[in-house]
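The structure under discussion is supplied below as structure tokens; questions concerning it will follow.
Every protein chain except one is present and positioned as in the full complex.
Entry: chain A
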Amino acid sequence: MATYNYIDPVNANLVCCICRMPFIYPYTTTTCAHTFCRDCITKSLETTSQCPIDRLPLREANLQPAGPIIRSLVDELLVECVNRHLGCMHTCQRQLMPVHISNSCPFESIPCPDQDCKEMIFRKDANQHRDSHKTMLCNKCGEDIQSIGLKAHGSACSGRFTTCEFCESELEHSMQASHLVVCQEITVACTHDIDGCAWEGKRSELSAHLTSCAYHAISGFFAINKARITALEDENAVLKRRVDTLEALLRMAGCELQAAKIALGPWYHYSLNLHPQLHLPTELPFDLQPSSASTSQNGSDEQVGDNPVGPSSVPSEHPDILASFFPNEDLPDLPRLPAPPRVPSISSTTSSQGWESFTVNNTGIRQNLHNAVAPLNLSTTLEGSLEALRQSIVTISTSLDSLGRRNDIALTNETFRINEEIMSLKANMHGLRMQVHAILMDRNAQVIRRVQDSQDGWPAPQRFPGSIQSSGPGTKL
């Protein structure tokens, strides 16, 4: 443990004054609080019973283990493996090094686990070494031998010689395989049996056969042919791979195109001019042209029927053109287009109907509005149509504005007229009241006169319902 190499410079406070190395099992004196390695201070006390630093009397009883902080500080210092000179580059905390050495260091020498083997081996070589102790069965003499002694056994093996079954010559076991390749008595096929020669016979007769073998005569031709076929096969494989790649690409492009078509809806135009080399049937263009001139003015029904034909008829043409490339394959990614193309045309009809119903009462504005809605012209680009729609909205909003203003003016005029009428009615009422008043006054005067007359001649005074207290002449009605 005293021989560790420390990786980092060590704090001077953690160094023992005696061995000048970081403390190992630090012990502190109770008398003067100096700290040393346990071994250093015990050895020093064997010679002189005093503290090496201040020479105060010191006995072993005055020593106690240093505080846990000091112990962990020195235990956690990083050290190199003690087997570094043998090749172990492991570094770890000092307290873990004993575990590394006893359990895992590949360069630590350990005794061979085999009881009989007295060898010391590196731990990393243990498996290899153990294999050398395994016993093997000699396949010649049936003896059990350790694999480490196999080589030595080979030369001493009792059953090392065997007899060739073809030429009956005696040879070593290890030579048997190599002998079969050269044995002159063994039956072999002609060297040109691959090309078709059916001859079979002893190896010694082979050379005689070759002089007469027809295949041998044209062996040069076979070689050239073989090379040519191989080259063609290679090329074929490369081409096959390229076709596969291109097919995949084409299918991907088709899917993308279809998606774009669906997104574009009725604005998708299939132009023949872009594919002059495909030679499409001549009647196609009529079907493909979306008839959009009559769109929103009057022929919305016709448009709904017509439009889907354009985009959906295109994919149905594809199999014909590409039939040679996709012999038995359907195109599942190219379905017939359902509703989407209809949507714009339907909305344009409903909107125009709505406008008609709205403008029935305002005949003056009607004509104006009808013109303001831009027709959905499918022959223009998508941007053009959007622009036209935007302008229509501007026009409509202007019309709405002027309509509101007109309504305001009409309302004001009407109010004036009604006001005047009310005024004249009021005046008439006033006149009538004045007349009634005058009549009542007249009447009062007559009644009063009659009363005066009755007082003169008539016994009982009479009251009239309309007259109230006749106290004053100014009776109000």
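Methods note: a residue touches a chain if its C-beta (ideal position, glycine included) is under 8 Å from a C-beta of that chain, and two chains touch if they have at least 3 such contacts; residues count from 1.
Rule of thumb we're sticking to: contacts and distances are computed from a predicted model.
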UniProt protein name of the chain not shown, from "DNA replication complex GINS protein PSF1", "Ribosomal RNA-processing protein 40", "UBC core domain-containing protein" or "Glucose-repressible protein": "UBC core domain-containing protein"
Sole contact to the chain not displayed, among A:13, A:47, A:127 or A:211: A:47
Which of A:3, A:212, A:424 or A:452 contacts the chain that the document leaves out: A:3
Chain not shown, touching residues in chain A: 2-3, 17-21, 40, 43-44, 46-48, 52-53, 55
